[in-house]
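In this view, the complex is presented without one of its protein chains, the others remaining in place.
Chain naming follows the written order as A and B, and within any one chain the residues start at number 1.
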Amino acid sequence: MAEIIDMPKLSDTMSVGTLVKWNVKEGQTVAFGDILGEVETDKATMELSCTVPGTILKIYAPAGAQLPVGAPICAIGKAGEAAPAPGQAAPAPKAATPAIPESTGIPCVPPAPAASAAPATQSDGSRAKVSPYAKRMAEKAAINAGALAGSGPGGRVVARDVAAAASAPAVAAPAGPVNVAVAPPADGKGIQPDADVPVGGMRQTIARRLLESKVTVPHFYLEVEVDAAPLMAMRESLNKRLAEAAGADAVKLSVNDFILKASAEALRRVPAVNASWAGTSIRQHSAVHLSFGVALEDGLVTPVIRDAHAKTLKDIAVEAKSLIGKARSKKLTPNEMSGSTFTVTNLGMYGVTGFFGIINVPNAAILSVGATIKKPVVDAHDRLVVGHRMVIGLSGDHRVVDGANGAQFLQALKQLLEEPALMLI
Amino acid sequence: MAKPVVLTHPESLKRPAGPSEYAKHPVNTALSKKEKVALYTKMARIRHFEQRCIRVYQQGKIGGFLHLYVGQEAVAAGTISLLGKHDHLITGYRDHGHALMVGMGMNECMAELTGKVTGCSQGKGGSMHYFAPDKNYWGGHGIVGGQAPLGTGLAYAVKYMGLKGSCLAYMGDGAVNQGAVHEAYNLAALWDLPIIFVVENNGYSMGTSQERSTAHPGCLAKRAEGYGMAWDVINGHDVYEVRAKTSEALKRAHEESRPTVLEIFTYRYYGHSMADPDKTYRDKEEIKEYREQKDPVLLFEKELLAEKVLTPEQVQAINEAAMAEADEAAAFADASPDPTVADITKHIYWEEDNRGPKTTSRGTIIFE
Partner (left out) sequence: MPVISYREALRAAMREELKRDEKVVLMGEEVAQFNGAYKVTEGLLKEFGPKRVVDTPISEAGFIGLGIGASMLGIRPVMELMFWSFSYVAFDQIVNNAGNIRYMSGGLINCPIVIRGPANGGTNVGATHSHTPEAILASHPGIKVVCPATPYDAKGLMKAAIRDNDPVYVMENTILYNDKGEVPDEDYIVPLGVADVKRAGTDLTIVAHGRAVITSLKAAEILEQEHGVSVEVVDLRSIRPLDEETVLASVRKTHRVLLVEENKPFCGVDAQVAYLIQSKAFDDLDAPIHRVSSIDAPQIYCKRLEDQQLPNPARVVAEALKVLA
């Protein structure tokens, strides 16, 4: 049975070898240990020693050939035997070595079920230090651990802090969603499919933040009714002017733009409302960064206009429009969505006459604007006339904003909206 | 116990032409023809197995180390052919010859070299760690000299149990300078242990000749005198001489429970291991001389041909059969599977492998 001799692995780093010279010829008889030739490796030139006694049937690699380790170089067998073709090696190993099976005897610790990924954030937005156990307790109790004051080293929130928060009466932790079995429609035709609609990231975040706000911030509510006629007149006249100047490209001022500008000016007059609760202090903000609600298909975003107190009505309008566009195309950057000091929401376009929003933590208040409707009003001369009235609600964080401050703010806002010229001074 | 004062190593292997002077020793004349043929066959099998390993190594199938016994066959063959029921043996990493001599199969030995689960250690030991407790063979050890104290333990146990036996603890000439070996010598002599330390002196510890490594003028066994132990030197190319002199040491062990140090001069034709380019430290001519004039297998073959115990045809048949057996072993190794990942953490602890009503340890013992 002929044996094919391969280029041998003569050093542990060798991958190719050069058959420098042959000492034997085809047809020659060789014994174990005879030197067949010389092979040059990466390290040295070594003698190729015969390991199969017999007759050289065929030399595959001519002198000078460089071949990889394992390539056939010659065949040795019984004299007169046919030399095998080099591809035709000795019978292939009967059983292929099976791939190492996946099973391991080593017990693997299964990955822990993914807990909610969002790190707890403290009221100033930095990553809160919460012990793993406290975090687990807080999640069970639906408490925002990061909003708690930590009594552990370095301000770490620990179990006792969560336990204290959980037993505090004001914050009755709402239970998780209660799945009440609901009977299907008797006529078989429902108003929508019975289904569990998965909740995406945005809605999760909205849900979490609003619950947090409702549960941890002591809301109180004030309402004011504004005569919107002067505002509407000014809007119409300004828009006409803008159109004359720039034509189709003209900026169109919306009612909301006026409200934003007026809010910034009202805050300038009652700056106490432009603040945040910081646990052991109230953070006053020197800038007014206004956020406003933009309704999207899957939820609400609140882009932020920075330094609204220093921007003109037109600036605000342009920026608002741009932000709305970005919001709708989901191109808002995190910077454009955070850092507000005051929020304005408006459901007037839906005909809602008045409402009170949930505070956008860490703001101290949120303004909720309703539709302008025609209604009978009593004028300055006690006559019954047709009025154009807009109801504006203010939800305030009572830790930061007292009733009086809130009232003063709304008073200022009303004045500015009913006499827009006041915004000039 | 007359010992020749030995000169530097290669000189000592001068041997007169003609039959071995030890052929007439009773322990050798007691051998039947069949037994002599069997002894020759075993030596030939060691030779061919080792040579077949070279090819497997060059094919890249044997990782790590491969220390070949080629040239030293008479040492293992001669000594082990004398052993009885309560005689045990232990050696270093040049252990293939001893393994085949005690009766381990070529298949399991070859498969172990290639790390397969059908290997004698299930792929967990490799070339240096062949074991066969059922044949009184306790390995196969990698740390030079580390097996010497283990050998004293085997001898100690035999004596403790009141058995008439011994332990042959083999080591190379390079091991005699290890501290553990000296401690073993001391314990063996102090406690009268039935141990025979067999120093297989092939003249080189890796690349360092004996002259360059050992502070003694050319006779390693003589160190035994420092411990009050008997010693002897043997020409290791002559299997009859190996048998003759070893049998005396065995007698001392069995009957007097006293130790012996035997220094057996021998030679290895290849480097320390396959990774060792031995041409850097010795002369090609030196190797050639051994092959032609002092090869133990060749010499015994000539001896048996002269004794008319074997015919040339029989010699050829024996060698061809041995080569074929080695080829089959290589094929067996190729076809065998690897151990599995689950096997990695087996055979570490007896208690884990034998969990049952008697095993009491609990808790985590393999960590992740």
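Following the convention adopted for this analysis, a residue touches a chain if its C-beta (ideal position, glycine included) is under 8 Å from a C-beta of that chain, and two chains touch if they have at least 3 such contacts.
Computed from a predicted structure; not experimentally measured.
J.: Out of B:I54, B:I90, B:M229 or B:A244, which touches the unshown chain?
T.: With B:I54, B:I90, B:M229 or B:A244 as choices, the missing chain is touched by B:I90.
J.: Among the options B:G71, B:G153, B:G236 or B:P296, which residue touches the chain absent from this view?
T.: Final answer for the missing-chain contact: B:G153.
J.: List the chain B residues touching the unshown chain?
T.: Contact residues on chain B toward the absent chain are 88, 90, 119-126, 129, 131-133, 138-143, 146, 148-158, 160-161, 167, 179-180, 183-184, 186-187, 190, 345-351, 353-354, 360-367.
J.: In the full complex, which bits of chain A touch the chain not displayed? Write them out.
T.: These residues touch the chain not displayed: 109, 112, 131-136, 152-153, 156, 158-159.
Here, only the chains that are shown with their structure count from here on.
J.: Going by the contact rule at the top, pick out the chain B residues touching chain A in the complex.
T.: 51-52, 54-55, 57-60, 275, 277, 291, 331, 334-338, 340-346, 366, 368
J.: List the residues on chain A that touch chain B in their complex, please.
T.: For this pair, the touching residues of chain A are 6, 8-12, 32-33, 44, 46, 49, 51-52, 69-70, 93-95, 97-98, 100-109.
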